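For this depiction, one protein chain was excluded, whereas all remaining protein chains were kept in their positions.
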Amino acid sequence: MTAEPTRPGLSQWLLSEQPASRNQARLGQAWRIWLAFTRNRLGMVGLGIVVLLVLVAIFADVIAPYDPLMGGDLRTARLLPPSWDHWMGTDDLARDIFSRVVHGARLTLMVVALVAIIATPIGLLVGTTSGYFGGWIDVVLMRITDIFLAFPRLILALAFVAALGPGIENAIIAIAITSWPPYARLARAETLSIRNAEHIDAIRLQGASSGRIIWGHVVPLCMSSVIIRVTLDMAGIILTAAGLGFLGLGAQPPQPEWGAMIAGGRRFIIDYWWVATMPGIAIFVVSLGFNLLGDGLRDVLDPKAQQQ
Amino acid sequence: MALIEIEELEVVFGSGGRSVHALRGVSFTVEEGESFGIVGESGSGKSTVLRAACGLAPVTGGRILIDGVPVTSPRDPAFYRRVQMVFQDPYASLHPRHTIDRVLSEPLAIHGFDRREARVEQALVEVGLGKGFRFRYPHQLSGGQRQRVAIARALILEPKVILLDEPTSALDASIQAEVLNLLDRLRAERGLTYVLVSHDLAVVSHMCERLMVMQNGAVVEQLTRQALRDHATTEDYTRNLLTASEGFTRDPALQT
Partner (left out) sequence: MSPLLSVENLRIAFPSRQGPVEVVRGVSFELGRERLGIVGESGSGKSQTGRAILGLTPVTGKATADRLEFDGIDLRNATPARWRSLRGARMSMVMQDPKFSLNPVMTIGKQLMEAVKLHGGQSEARDKSIAMLEAVQIRDPDRVMAAYPHELSGGMGQRAMIAMMLVTEPDLLIADEPTSALDVTVQIEVLRILDRLVSERGMGLIFISHDLELVSTFCDRVLVMYAGQVVEELDAAKMSEARHPYTRGLLGCLPKINGDVRPLPVLARDAAWLE
């Protein structure tokens, strides 16, 4: 995949060394990052997979040939192997697996998006506040972070789900609660290296409040490494969600959640391999896509990686 | 009454056994409209004086008075409208993700100034950059241009005092001349008061009417520009600095 050909006028406007407005400067900056990103083949593959996931989730109703919840004739359509009628075969309730995988993309995307929306700001806020102020605030916030980090993520998520009750919403909350500590650690480390930079001293001397400095000056510099980390974590989040689903604590039947689907196919994996394999492949491809995207983003956004 | 009075300033970093006594009783005064230089080698505490004055270093003893009034800690907004600082490294003193426009408008927003657009453009013109630079990012500028932006940022709140921490030591000689000329012109136009820290005696002698030599956190001596030029110094340390600044002299013993 290469950058789509653009009118030379637009590209020139975007790459102008003398932008005439705030928006032109901002768009130009974004365009430069995009140009750098398009040079990374694997990153583009990852982006393609993630975009595909989003499209599939949006147009699931159009793409899926059958109803994901209502099966066909239980006498004739149970556990059919992959064929032209059923691309991924059918499961024990005569439901078309392809349709269920397509609809499952919605759940996966929802988990990923909600976890990112909940966990990233918490991590950023805790990490930058802790790193910027130091002292006892740092000690308190980091010890809380340590407590969360002390448990394996799946075990902690299990405990939360057990407390909150099974269901996809609670699974999301549990995963979000368990995934912010690494972001807080990362943001704190970045903040510590930025805190004494001259440009932070300079804005302090302009009389800026701590909130303004953290939000307007520290967070933007921590953002790129946290975004990279979140993207690379997505695979783990998908697997945790699938794991909870597999254990029956995440999405509840008959929802087409990929982990739960694998759990459902486990009983006859020897004779009817496709029932568990197809959602497994979906999990694998999407996780790979996020990892590739994260690697690509790191090459573009992380200044330390650029200096080679 | 002097504009800036520093009395017996003490700064100690850290505490307990690992504390560093960075300033040991430093006193000096700067009159309004004057340019005062602080010279010293690394570790002499010359930059710490500036940082302590504007609240970036912990003051553990002594007093800082502006217009006869002791400064508050933390400093109030009025202080920042009177006293601003230009840092040494133009590559580190501008936020890498902010446009020049944002760098210059932010102080205006913090202090609630009016006519922000006009002020930003005027500041850029005054430091010799022009409006075309307004929406650029720091990485699109050279070192000299960045330092001009840093000067514009310090001037935009219309302060009376500018603290200059080695403003040209990271720049090439030809760029240094341009920046020094700019600082000179701005001082004349606006009646600014400068406190300039440098390791370079020539720069201080060019820019400042009076100067102070520091070593190990203490003042060695204070002298006027004329005294410096006449080598009218009483201290050996200052004399060594002066000799060293004149370049390399071959060891007479080796001249065969």
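Each chain carries a letter (A and B) given by its place in the written order, and its residues are counted from 1.
The rule is short, and it goes like this: contacts are C-beta pairs under 8 Å (C-beta built on N, C-alpha and C of every residue); 3 or more make two chains touch, one makes a residue touch a chain.
Keep in mind the model is a prediction, meaning the values are calculated, not measured.
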Missing chain: touched chains present in the view: B
Residue among B:31, B:158 or B:178 that touches the chain left out of view: B:178
Residue among B:4, B:22, B:120 or B:203 that touches the chain left out of view: B:203
Identified contact with the non-displayed chain, of B:19, B:73 or B:240: B:240
Chain not shown, touching residues in chain B: 41-42, 143, 172-174, 176-178, 180-181, 184-185, 199, 201-203, 205-207, 228-229, 240-242, 244-251, 254
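Here, only the chains that are shown with their structure count from here on.
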Residue ranges of chain A in contact with chain B within the complex: 17-22, 24-25, 29, 197-199, 201-208, 212, 216-217, 220-221
Chain B - residues contacting chain A, complex: 54-56, 75, 77, 80-81, 84-85, 87-89, 92-99, 101, 106-107, 110-111, 132-133, 135-137, 140, 150, 153, 157
